[in-house]
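Note that this complex is displayed minus one protein chain, with the remaining chains in position.
Labels run A and B following the written order; every chain starts at residue 1.
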Amino acid sequence: MFFDLSWIIDWGLLSVISLYGIGIFLPSVFFRNAHVQNLVAHGAAMAASVAGIVLGVAGLLAPTAATFSVSSNLPLLTFQIRVDPLSSFFVLIISLSGLAASQFAVGYVREFENRHSMAALGGLYNAFLLSMILVVLADNGIFFLIVWEIMSLVSYFLVVTEHEKAETRYAGFFYLIMTHVGTAFIIVAYLVFYQQAGSFSFETFRHPPAPIPEGFRTLIFATALIGFGTKAGIVPLHVWLPYAHPAAPSHVSALMSGVMIKTAIYGLVRVYFDFLGGVFPWWWGFIILTIGAVSALLGVMYALMEHDLKSLLAYHSVENIGIILMGIGSGMIFQSYGLPHLAALGLLAGLYHTINHAMFKGLLFLGAGSLLHATHTRNMEEYGGLIRKMPWTAVFFLIGAVSISALPPSNGFVSEWLTFQSLFLSFQIPDLLLKIILPIGAAMLALTGVLAMACFAKAFGISFLAMPRSAHAREAQEVPWTMRIGMGVMALFCIVLGLAPMGVVPVIDRVTASLTGISIAEKLVSEGGFALAPAPDKGFASISTPVLALLLILLVPAALLMAAVIGGRLRKRFYKTWGCGINLKPRMEYTATGFTQPIKQVFDMIYRPTVKLETEMLEESRYFAKRMRFQTHIEPVFQEYLYDPVVKVLQKLADRVRVIQSGSLHVYLAYIFVTLLVLLLWVR
Amino acid sequence: MGPVSVMIESALITVVQMVVALTASPFIVGLIRKVKARLQCRQGPGWLQPYYDLAKLFRKDVVASTHTSWIFTATPYILFASTLTAVLLVPIFLSKVPLNFAGDAITVVYLLALGTFFLMLAGLDAGSAFGGMGSSREAIVASLTEPAMILSIFAVGLTAGSTNLSTIVHKTALLQGIVTDPPPHLMALAALFIVTLAETGRVPVDNPATHLELTMIHEAMILEYSGRYLALIEWASALKLLLFLTLMSNIFAPWGIATEREPVWMILGVGVWLIKICGLAVLIGVIESMFAKLRLFRVTDFLGLAFILSLLAIIFFYILRG
Partner (left out) sequence: MAIHTDMGSQLVNLCSALLLLTCFAIIAQRRLSACVDLFALQSVFLAVTAALVAFLTGAYHIYIAAGLTVVIKAIVLPRILKAVIERLNVKRELELNINIPSSLLVCGALVILAFYITQPIISLGFLLTQDSLAIALAIVLIGFFIMIARKKAVTQVIGFLVIENGLFLGATAAAYGMPLIVELGVFFDILVAGLIIGVYTHRLQDTFDSVDTSKLTGLKE
């Protein structure tokens, strides 16, 4: 090493915290001009992100974990920080996304400058990023819970930025409740650890004085799954996600969907593989895998029916969390059967998809933000023809769409391929049932992949192609360069992650090696570093995205050349699209609703659509319709059958409890007095 | 031989494979048409008609809609390139293709999906309702076929312990084509056959010979295309058909394929391969003549069957292995 890694980690950490600190406080304290506040806040966030990237890379390269600790006056709480490969990897993800989103935000929030307090928006934004960084770095249970809570609260405030809208307030409220239910479960998990280990330090979680009994381990598994699962948005705890993520400003949505839900993945991996030492029965992995498969499939299916572009993207987050969990779940199954190479592969696939999803989902949300900025609507049916008005945004959105649809040679393809391989390699598991069920998981993943492709063909095709469908779309203009650069940076990350998997895999391998104890990077990278082949033997399969990209790039000009040789010079005439003799109008175009109609009909078991058709006939003849109203809805199954009953029971309980709320000050004082007496008697 | 000459040889084999596939694919399309014509007691066009068609289309003017964007122009080239790339990953006359390392069966499926994705976009690009309808229907057909295709290839891959097509074909070929597990392989083959009919737009899923808006899927997406763009798309469709026929013949019956890079064996391999895929093409022609096209929402029943067949193939594989 030319330079000292620990020195870089020290200073990286210090500068990340202090730069975000500047971003939080400086705008509100020193500046009055909203635009200056905007520049200072997002400039600080960008600088801190760069420092975070350095910190993440250094942490991944460092041979040993670095720990820092500041004691506090409060019992049980020490501000312990630990920079190990797993946390460094997530710091890297957060910082990469943070860099692009902050760049985008400079342009995006300009229209907020006159309406909202820029100091609050910018400060909260910095606090949000910092709290996420601290969540993944925390090395103490109480400290973790505090920053986790700060992250949730700050993101709540960001969600309700546009609190003048009723639906935003509803989304925020829903989010606040759900995230606290989740936190409650995480607290239970940590309390079990505390009860067993005697301290809240993660180090004692890892090495408790006595082994944790089986029952408590299962309790930890379940509570951590529900707690972190609520944040991650696994089915059926996903219902808040499609409300909250779209309600936030788009650069915050990009971070919430791209990064914040990943802190839950971090939590799950940390608890299962690190604290519990990767020792668990096979059915833990099986449950994670099943939840992953169901989340992936239902996520993409509900996304298909969504015509609000940002809600659509939010549902895709549910899908991608599912795909990540499928990788991690298969890894856990392999781990429990003592197949560490395959466990590392599954985990690696999950983590690779984690960073990929952060990039392409961030990119797509920024793209959706650009569309919102240009058209002032999130309804896809009012877009159309934007590829001519916003060529840059269109290209960036297309890159994101290809990546999320896992089409080669994109980054999404690489990680989904790794997930496929880890599911296919299930034939090495000794259990017959698992051997049969894991390939079904692969089939569900395939179905998810194709439906995602259909969904983004819809999203891109309806939004950007053909004729503008509304005045909003006709008057749209390309977004300013500050926003385009933000999207461009994300797009660049996507391309690099797709074309250089052999460079990325060894980096993630450092994380999985630290968790499973086995490095598979050398086995994964083959053909002189140009191809990937899954462990343990290279014979199973391999892909090489750079070669695929090269072939595609070479064959396009070859096809051009061939066409020129056979057909001579291209003579091209333009004429308007044939509309069966009528001038084509935007109303005659295929709509997003129409596009997904066959899918709705085929999977009606899941959607349970209701259709209402009202026809008003002409008075003269009942064969001629004057007006037709067509309404179609899909049934929100989870809300109706899972949440509404719970809410009803709670409301009934609340009604009962209301009796003690009399409104009289004296009665309240009496309550306090009685409580005091009871407590005094109890402690005697 | 030195590594350089090996690389030159590999490049040469790849180019030969490309040329063979490009030349043979229109012939297969013509063959199916000929079989259908004969079964309808017609003479049918000559054997070379598909080649004439392509040459003619390449020379014709292109008429494009004023509503379209660069997506419309780029799609034929992307579709052609992605399909051809997929063809290069499939063993045709040599069991170990030089580009084996670049992609496996899943890659082939997703490369074809890349072409489909852009075709779906192009269908929406002109703003005509026909194109949108085609794209919408293609979305549902594709989403039901691909899981079945991945599972069916995996059912075969289990025997060879690989999802790389070359490894699968090579190992089966070395066994002299003796299929060790008849039930799973038969089921997987049946599933792949249904997938082939659906993915290449054949009766009973789609009808390549119709321009009736109620029934068309693939033809509706490419309705706005003309001239050399249409030629490229037609050629890509032919290549896709060829690819599926090759998959079926070489995975399940890799008889006669060259296992070494010997020119004699490779030439023989081309001959045997042609006979096999011509046989399959005749079968498709017969099926197209025997059956009527299914309603769109009955297609799902048909494709569901393919999915279940491939799933059963996997179950049986494990059961029979114990």
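We adopt the following convention: a residue touches a chain if its C-beta (ideal position, glycine included) is under 8 Å from a C-beta of that chain, and two chains touch if they have at least 3 such contacts.
These figures come from a predicted structure and were not determined experimentally.
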Where the missing chain makes contact, among the chains that are shown: A, B
Which residue of A:Ala166, A:Met605 or A:Val646 touches the chain not shown here: A:Met605
Identified contact with the non-displayed chain, of B:Leu39, B:Leu283 or B:Leu305: B:Leu305
Chain not shown: contacting residue from A:Val36, A:Leu433, A:Ala625 or A:Leu653: A:Leu433
Residue touching the undisplayed chain, where the options are B:Met187, B:Val203, B:Ile233 or B:Ile277: B:Met187
Touch residues of chain A, complete complex, unshown partner: 432-433, 436-437, 602, 604-605
Residue ranges of chain B at the interface with the undisplayed chain: 182-183, 186-187, 300-305, 307-309, 311-312, 315-316, 319-320, 322
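Criterion: only the chains that are shown with their structure count from here on.
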Separation of chain A from chain B, taking each centre as the mean of its C-alpha atoms, in whole Å: 35
Residues of chain B defined as touching chain A within the complex: 55, 58-67, 69-71, 76-78, 80-82, 84-85, 88, 99-104, 106-107, 109-111, 113-114, 116-117, 120-121, 123-129, 131-133, 135-137, 139-140, 142-144, 146-151, 154, 157-158, 161-164, 167, 224, 227-228, 231-232, 296-297, 300, 307, 311, 314-315, 318
Chain A residues within the chain B interface of the complex: 385, 387-388, 402, 405-408, 413, 417, 420-421, 424, 427, 432, 435-436, 439-440, 442-444, 446-447, 449-451, 453-454, 456-458, 460-462, 464-467, 526-527, 530-531, 533, 539-544, 547-548, 551-552, 555-556, 558-560, 563, 566-568, 570-579, 584, 586, 588-590, 594-599, 601-602
